[in-house]
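First the structure, then my questions, so here it is.
One protein chain omitted, others in place.
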Amino acid sequence: MRPGDGASGVFCQCAECKKILLAGELFEALGVCPNCGHHHRLSAARRIEVTFDPGSFEELDADLRSIDPIEFPEYSEKLRKAEAKTGSRDGVVSGVAALDEIPVSVAVTDFDFMGGSLGSVAAEKIVRTFERGLERKTPVIVFSASGGARMQEGLFSLMQIAKTTAAVQRCRDQAIPYISVFTDPTMAGVLASHASIADVILSEPKALVGFAGARVSKQAQVSKVPDNFQTAEFVFEHGMIDRIVPRKEMRPTLIRLVRALGGHLRG
Amino acid sequence: MRPGDGASGVFCQCAECKKILLAGELFEALGVCPNCGHHHRLSAARRIEVTFDPGSFEELDADLRSIDPIEFPEYSEKLRKAEAKTGSRDGVVSGVAALDEIPVSVAVTDFDFMGGSLGSVAAEKIVRTFERGLERKTPVIVFSASGGARMQEGLFSLMQIAKTTAAVQRCRDQAIPYISVFTDPTMAGVLASHASIADVILSEPKALVGFAGARVSKQAQVSKVPDNFQTAEFVFEHGMIDRIVPRKEMRPTLIRLVRALGGHLRG
Amino acid sequence: MAKTWKEWEKPLLELDEALGKLRELARVATPDRRAELERRIAESEQRRNRYIDVMYSRLGPWEKVLVARAEKRPYSLDYINALFTEFIELDGDRRYGADHAIVGGVAFFDERPVMVVGHQKGRNIQERQYRNFGMAKPEGYRKAMRLFDMANRFRMPVVTFVDTPAADPGVESESRGISEAIAAAMQRMFELKVPVVSVVHGEGGSGGAIGIAVANRVLMLEHAIYSVIPPEGCAAILWRDPDRGPQAAAALRLTAQSALEYGLIDDIILEPHGGAHRDPPGAIRAVGEALARHLAELGAFDGEALQADRYAKFRAMGRFGEGAA
Partner (left out) sequence: MAKTWKEWEKPLLELDEALGKLRELARVATPDRRAELERRIAESEQRRNRYIDVMYSRLGPWEKVLVARAEKRPYSLDYINALFTEFIELDGDRRYGADHAIVGGVAFFDERPVMVVGHQKGRNIQERQYRNFGMAKPEGYRKAMRLFDMANRFRMPVVTFVDTPAADPGVESESRGISEAIAAAMQRMFELKVPVVSVVHGEGGSGGAIGIAVANRVLMLEHAIYSVIPPEGCAAILWRDPDRGPQAAAALRLTAQSALEYGLIDDIILEPHGGAHRDPPGAIRAVGEALARHLAELGAFDGEALQADRYAKFRAMGRFGEGAA
């Protein structure tokens, strides 16, 4: 159970500053530590709850489930465990919702499901999210929280980053606004696909954001590694994202953006 | 008289290594010093002669002449002197020519005419060169040799960089291939307009290429200035141009390029 | 000749100071003395206002340079924050870095979504450094291009606020292609099928300015300047003497009035009495009214027509002779 999602006990501890907090208080604060501002990870369900209009979310494609296409060692077991842990069939929850009554098509990754890794199901759900944006002429919002491609699906996984990119290209071609939100972590194959080529990219503060595992990057480099390497702050300084948005400002920011960018869809 | 253009005497001196050379030999070598490889500047006429199919060049718009639109101090006198010096009415010679029998639309700047600066006439000729490419469906080739915008025409000159850029945009939109060649020097307003946004950019070796006067750039900077700052080699290293092409390879390179990029125009 | 705006406004400053002293005296004076002081205050105010009238109705090109650079004038973000609602700054060129000398983002103007882009200067040392004195690097122009693209895709009008001494001329900017960035930004603006209005409200400095000013309507504030080269740079080249900026300013005809006369801009926005720096809200109001009018006029055209209009306008710029001399 994550501190931000409503812990089982009365108390919980901040993952960053280690302060003991009232679980209910942290829950009310959307998982943001009142002491140090640390943004604890949220489940997809809680993310949807705190972001979109109350009751507006309708889940779709919930019946998609991962199979084991290349019979990869222990993959089936891992899938069963992740299902048991999260109650979901894969790491992406997708559907339609509303932001201040503006309809949007959304996909949210749950890091708890095998590190939010991108396999066939996650990519299919994300692609269908873009397709729903195209069909319904609504903005698309994707929250990422992923370690990257799901290596247990082998080359299928690599192809998923092309597949989601293809869907983004169609949206761009048809003037469907697409907002990508990085949450902790947004890495590797996910960063090198749909997440990085949105019209507007927002990130939660301090989220881990990068292409290669930090160990790999540092090994590959003789030069000094900056202190904030592979954080939201680092990629902002380097022009890769539009804004760092604290969690409690995320909903109003998204509302403004879909109002502004989606004006042409509403005539 | 420039060394490369056929000097008046039997001997001339390399501007770079100071070696005394036979004028005829240097002329035959296209103005490239046989000793040190220095590329001496060429007049527009000689450039055209050594680049395009013999006898293929037909000059157009030769009757355009600069006026003094804002009555700038000494501008009229400078124009008269430049006309006397070059026998041209302004610094750009333009028209149609052929490369291995492929028709092309061309403009060549003559640095001798007020430093090849871009005023109303030069820009109009360059724009008409692009328009001829559009009308005749032929590739466009522009050789630059310019210190930048012609300040004596005030704000008119600044608008010329937008005007030539507009013409490039139309060519791009209509799939007319455009090759830009930097020769010594290609600077400031000219670099910040049509010269830098070609499909393919070539440069003669060691040409001076830059935005700001080197003095300005160095003053503005605390960090170290690289030895090859504002040269063709510098901008190549920084991804701004496709190739550095020695003068004697320029014609064959251009032939290959117009054959490859213009295939769709010839059906 | 004055070299800075402060130096040039010094007589006014002295009048204001004298006026302040009189007012202070009047506040503490006896009733009979106060009548006399109030008469003198009224006189002084009249004199000050006449002085302003005279100074600002006869601003020469060099004085316009000083005024256009005045740090009390509204800057781009002042216009943006006052005239638009729900501005959300967007950042990043997606290539190299964040640039703070050009700001941009989405906002609403009269309830309609627009894309706003502008140079931004700073008012104190820290701000000036942060904004790099309003001199954008390649990243700034590439960010602007990204926002222009987005506006085009989502059919949002584009409004740009121009106020820069020049594009950044440093080694870093050269190495990342400042020239290409400016040219590419202009080219992108020629692609737009939405209304584009640019407001040159301070310094329209050369390539750095035109890089975000390829608009269907280019408006200039009454005392703004627009020039192919800074007058000091021009003087340095012409006379090897940067101190002859005033002469160069005159020679370059860098005023809004000349630009309009030459057909190189489309409209002049009158400034409040004594200049935009003396009444920022008044200047902002005037700009807002002009924007509303021009955006409304452009709203009557479709995308193709807007693009063609922009092309035709810049295509026609330039003066030359043709045929036998």
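The chains carry the letters A, B and C, assigned in the order they are written, with residues numbered from 1 in each.
What we mean here is this: a residue touches a chain if its C-beta (ideal position, glycine included) is under 8 Å from a C-beta of that chain, and two chains touch if they have at least 3 such contacts.
Predicted model, so just to flag it, every value in this text is computed and none were measured.
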Identified contact with the non-displayed chain, of A:S66, A:T109, A:T183 or A:S203: A:S66
Residue of C:G177, C:P246 or C:G318 in touch with the missing chain, whole complex considered: C:G177
Sole residue of A:C12, A:A149, A:I176 or A:L265 that reaches the chain not shown, by the stated touch rule: A:A149
Residues from chain B at the interface with the omitted partner, ascending: 172, 175, 177, 196, 199-201, 236-243, 253, 256-257, 259-264
Residue numbers in chain A that touch the chain omitted from display: 63-67, 69-70, 72-73, 89, 119-121, 123-124, 127, 149, 151, 153-163, 165-170, 172-173, 188-189, 191-197, 210-212, 216-218, 220-221, 223, 225-226, 229-230, 234-235, 238-240
Absent chain, residues of chain C that touch it: 94-96, 138, 142, 176-177, 180, 184
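Note that only the chains that are shown with their structure count from here on.
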Labels of chains that are neighbours to chain A and to chain B: C
Central chain (distance from its CA mean to the mean of all protein CA atoms): C
Longest centre-to-centre distance from chain B, chain (CA-based): A
Two chains sharing the most contacts, counting C-beta pairs only: B-C
Numbers and ranges of chain C residues touching at least 2 other chains: none
Junction residues of chain A - those touching two or more other chains: none
